[in-house]
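One chain of protein is taken out of this complex; the other chains stay put.
Going in written order, the chains are labelled A and B, and every chain counts its residues from 1.
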Amino acid sequence: MNKTLGALCMTAALSITSTTASADVKIGAIFDLTGGLNIYGIQQDNALDLAVASINAAGGVNGENVVVVGYDAQSELSKYTQFAQTAVLRDGIAAMFAGLTSSSREAIRPIFREANIPYFYSSLYEGGACDKQTFVTGSSASQQLSVLMDWAVENYGPRIYIMAPDYNFGTISGHWIHEYAEQLGAEVVGEDYLALSVTDYAPTIQKIQASNPDVVVALPVGAAQTGFLEQFAAAGLKDSIGVVSTNYGSGNQQVVVSPLAGEGLVSAMGYFPSVESDANAEFLAAWEEAYGTDTPVVAGAVDVWNAVHLWAAAANKAGTTDADDVIAALESGLTFEAPNGTVTLEPGSHHLRQDIYIARGDANNGFEIIATFEDSEPTYENEVCNLIDNPDVAEHFTPEG
Amino acid sequence: MELDFLATVLLSSLSSASILLIATLGLAVVYGLMGVINLAHGEFLMVGAYSALTATQIGLPYPLAIPIAVAMTMLIGAIVELLIIRKLYGRLFDTMLATWGLGMVFNQLAVLIFGTVSPGIGMPQWNFQIGDYSLAVYPIAMIFVAAVMLAFVYFLMTHTVYGMKARASIQEPQMAQAIGIDSSRVNTMTFAIGSGLAGFAGAILLPIIPATPSMGLFFAVKGFLTVVVAGPVALTGSAITALGLGGGASVTASFMTSVIGDVFFFLMTAFLLWLYPLGISAKWRRKL
Partner (left out) sequence: MFEKLHNNAGLIFPLIAAGAALAFSGSLDPYLAFVATSWVIFGLLGLSLDVIWGRGGFLSLAQTAFYGLGGYFGAVVAINFAPSLGLSLLWALPSAFVFGALIAAALGYLIFFSRMGELQSTILSYTFTLLLWSVTQTFKIDIGAAVIGGDNGLSNIPGIILGVGEEAKKLKPNAAFACVVFISAVVYFFTRWLMRSNFGKIVDCIRIDIEKTELLGYDIRKFQVLNFAYSGAVAGLAGALFALWANYLNPSIFSVQEALLVPIYVLVGGLGTLAGPFLGALIIGALSFWLGGGAAGGQTTLILGAVLILLVMFLHNGFLGALDNLWRRFLPDPNDAARDAGAVKIDTDVLDQILTEAAKQAGPAKSLSTDEAFKKFGGVIPVNRVSREFTPGKPYSLIGPNGAGKSSFLKTCVGIYRPEGGTIRLDQDDITRTQIFDRVHKGMGVKNQKPQAFGDNTVFDNLWIAAFARTKDKAAADETATRILTMLGMEGQKAVQASALSHGQQQWLDIGMVLCLAPRVVLLDEPAAGMTNEETRELSLLVRTLAKHTTVVVVEHDMEFVRTLEGHVTVLHQGKLFAEGDIDTLRANDAVLDIYLGRGEHV
């Protein structure tokens, strides 16, 4: 009896969701529109819609209209797997744009590999993903840290303290900080990897003071980061110790943090809304028209925008949306005039060569760009991952040690 | 180990424990006086934080925003008691599940109303120096706040008509009924007070923990463990447990890592429950 009832539910679900027309090109999207991660997911999804609209307005892909089949992963990992399979099995998508956390990417990457569908992951992350079907448009930790550490040591001094979340993003970032510090002749004087549940930073702040650094690399995520920055500033340490980050601002933390605590914080990322370029002005105008100006655009949104445009360019170049041809076109050294400068898709590593900006928080919950490192390479990914020579590799490389 | 570092660790661990106690006290009152575990406690804390935040955004000074947060959460608490808790009285686990559902609803409503990014209100930029170490005043001031809160609840329970009725209802339910105490009204009041304490916690901690829809989660989890380990003598028990578990975890985190601090918290909880299967205060003679 229970299963018959279930069958009814199934049919209901089926009839509601299978109504897309067939002449269009379908692309899939899985982002966290609800739950704790929707701080990023909503913007990623908005950027996708905006990109698709702009592509369709310009004539679509190979003359065909692009249609989005979107899913809300509800900030739950299991939903990613489920919807990825659904998209593959049911929707017949030509490409997939999905994911925020590394675990979400790792959960669905094998699915698209097996189905041979190009998959775009658009978020800054710890780096190292290497898979024929996977393309990464966010910046990797080494890409950001290589320029940031250089800048930080020069501007603050050689004593570095690492404060990062105790999971892959944090520990791998920690590895790169160690490596770059060594190259720069600087010293990591202390490090603290924090549990995700930490809200009280007093112990960390003591440890920082005990090791007397010139600069703290602060990498906690989301609300945890703002909590730390508030407590750090309130302890009166902000003036004597520099704070730099590769993810501060990625979720608009600069809006949450009080101006007093946020002013002067330095962040290195692939995009800030204050980037000055025609492409960015155009992009922001379109964004504001569609979504208003309430929340600043985050880097992840621009990464999605770039991903969709790169895919469309590749499909147009290939003259088809067939996976093998599109992947070949994507591997042809494609470039795109993105809001964050010219980006180039590296054929071997499937990562983006792009500008990295260093920005400083101002007194009005915004960022002021203080340095631009043009055309920064994803060095580590290019080194370990060459999908032209080794197309069968499917790995998530992590630096040793 | 230098003395100034030790003093700093001690002081900030005490502050950690106090923050935990502030966040837990409302839960303890409701559990101690009604035998109800309110799994939406963390969300009440969140409602308090957002109420205070909204009040400051429309121009009220922060100290005035706190009573507004308390009033708001008390009101919601009273409504929740009348509509839900009352119907489930005596069904501990059903109440837990219902309040968990309520927490989910609150959480998602907060996302809808406030989005996931709201500006913080900033922490007062005062600090002081112990040897080589500089500490923010506000978190340390929480030790004082926790003490005042504890004294307030103690006073409420021992020196007010409501408090006497509430204690009578829990200690001698039949007798209380017989002398005409309307226990359901007392319960509404108790739940409202518990919620109000959560709202107060959310508001007073707002400078330390920025308002997000899921801000209450980790506090709530540690709060439940604290209250349950404390056992039937909710007030004193929770104070001691918060001090031991929260302070212990913070000291552990200071000397090792925060992950070990968390593991310490959970393992100590398990160990204490194994030693005291009904909570540490199960055999105490005092009642508050």
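Definition applied: contacts are C-beta pairs under 8 Å (C-beta built on N, C-alpha and C of every residue); 3 or more make two chains touch, one makes a residue touch a chain.
Just so it is clear, the model here is predicted, and its values are computed rather than measured.
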Chain not shown: contacting residue from A:28, A:70 or A:249:
A:70
Among A:67, A:94 or A:111, which one touches the chain that has been omitted from the display?
A:111
For the full complex, which residue in B:221, B:240 or B:256 touches the chain that was left out?
B:221
Would you indicate which residue among B:75, B:88 or B:168 is in contact with the undisplayed chain?
B:88
Contacts from chain B to the absent chain lie at residues 37, 84, 87-88, 92-94, 97-98, 100-105, 107-109, 112, 217, 221, 224-225, 228-229, 259, 262-263, 266-267, 269-270, 273-275, 277-279, 282-283, 285
Can you name the residues of chain A that touch the chain not displayed here?
1-7, 9-10, 12-14, 16-17, 33-35, 70-72, 74, 76-79, 81-83, 85-86, 89-90, 101-103, 106-107, 109-111, 166-168, 171, 193, 195-197, 396, 398
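Everything below uses one rule, namely that only the chains that are shown with their structure count from here on.
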Using the touch definition up top, name the residues of chain A that touch chain B in the complex.
34-36, 38-39, 166, 192-195, 197-200, 202-207, 209-210, 222-223, 226-227, 230-231, 233-237, 251-252, 255-261, 295, 365
Once bound in the complex, which stretches of chain B touch chain A?
5, 8-9, 12-13, 15-16, 19, 108, 111, 115-127, 132-139, 207-210, 212-215, 218-219, 221, 250, 253-254, 257-259, 261-262
